[in-house]
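One structure coming up, written as structure tokens, with questions to follow.
With one protein chain held back, the other chains of the complex are shown just where they sit.
And now, subunit A:
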Amino acid sequence: MLRSLTRTALRQGARISHRAIATTAVRPADASDLTIQEREQIYPKLGNRDIVGYGFNGNPVYIDREEWPAPAVRFRENTAEVQALRAKEQGDWKALTLEEKKGLYRASFRQTYAEMTAPTGEWKTVIAGLLLGLSFTGWVLIWMKTCVYPPMPRTITKEWQVAQAERMVKQRQGAVLGISSQWDYEKNEWK
């Protein structure tokens, strides 16, 4: 009894380790192989679209990106007219009109590259917002100056500073290395 139990347990253990090691790159089943319930559950937003590629990390999503020319899902659902175009696509492509070719393109892709890279004009909004912000801070500054800060000290004027320098020279402050060392007392001017 114990022996048979052990054997079974070992067999199961060995199988698990085999499975863990045997990793094969299996292509996920085409969505058309799934039943409707499975499809609804796994890809709730897919609708009647074809999954035609691997996608980002295996997620079949549609996205227009310049560095990703072929998304994993076709953009439009397989409606009757698209199916008719696909049937015609099987034949000679020279027989397709320009409209049909455009229809095929738009069935697979949402935007062309030119539309993806087209300028949006968004920079104008950005600049406008930036200038608005700057002018607002300017108004805040003006308000602070008029209503919040006390008046500037009387020493801030040019006349006051000149008079102070004169006074320091007259008092011979810094006669060796300071301000008075720069003053020529014989000629009464700066050296």
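Couple of notes before you dig in:
Here is the rule we go by: a contact is a pair of C-beta atoms (placed from the backbone, for glycine too) under 8 Å apart; a residue touches a chain by one contact, two chains touch by 3 or more; residues count from 1.
Keep in mind that, in the parts below, contacts and distances are computed from a predicted model.
For the omitted chain of this complex, the UniProt record lists the protein as "Cytochrome c oxidase subunit 5A, mitochondrial", which is one of "Intraflagellar transport protein 25 homolog", "Cytochrome c oxidase subunit 5A, mitochondrial", "MIP18 family-like domain-containing protein" or "NEDD8-activating enzyme E1 regulatory subunit".
From the set A:80, A:98 or A:176, the residue in touch with the chain omitted from the display is A:98, counting the whole complex. Between the chain not shown and the residues A:41, A:83 or A:112, the one that touches is A:112. If you put the missing chain back, the residues of subunit A touching it would be 2-3, 6-7, 10, 13-14, 17-18, 21-23, 27, 52-54, 63-64, 66-70, 72, 86, 89-90, 92-96, 98, 101-102, 104-105, 107-115, 117-118, 120.
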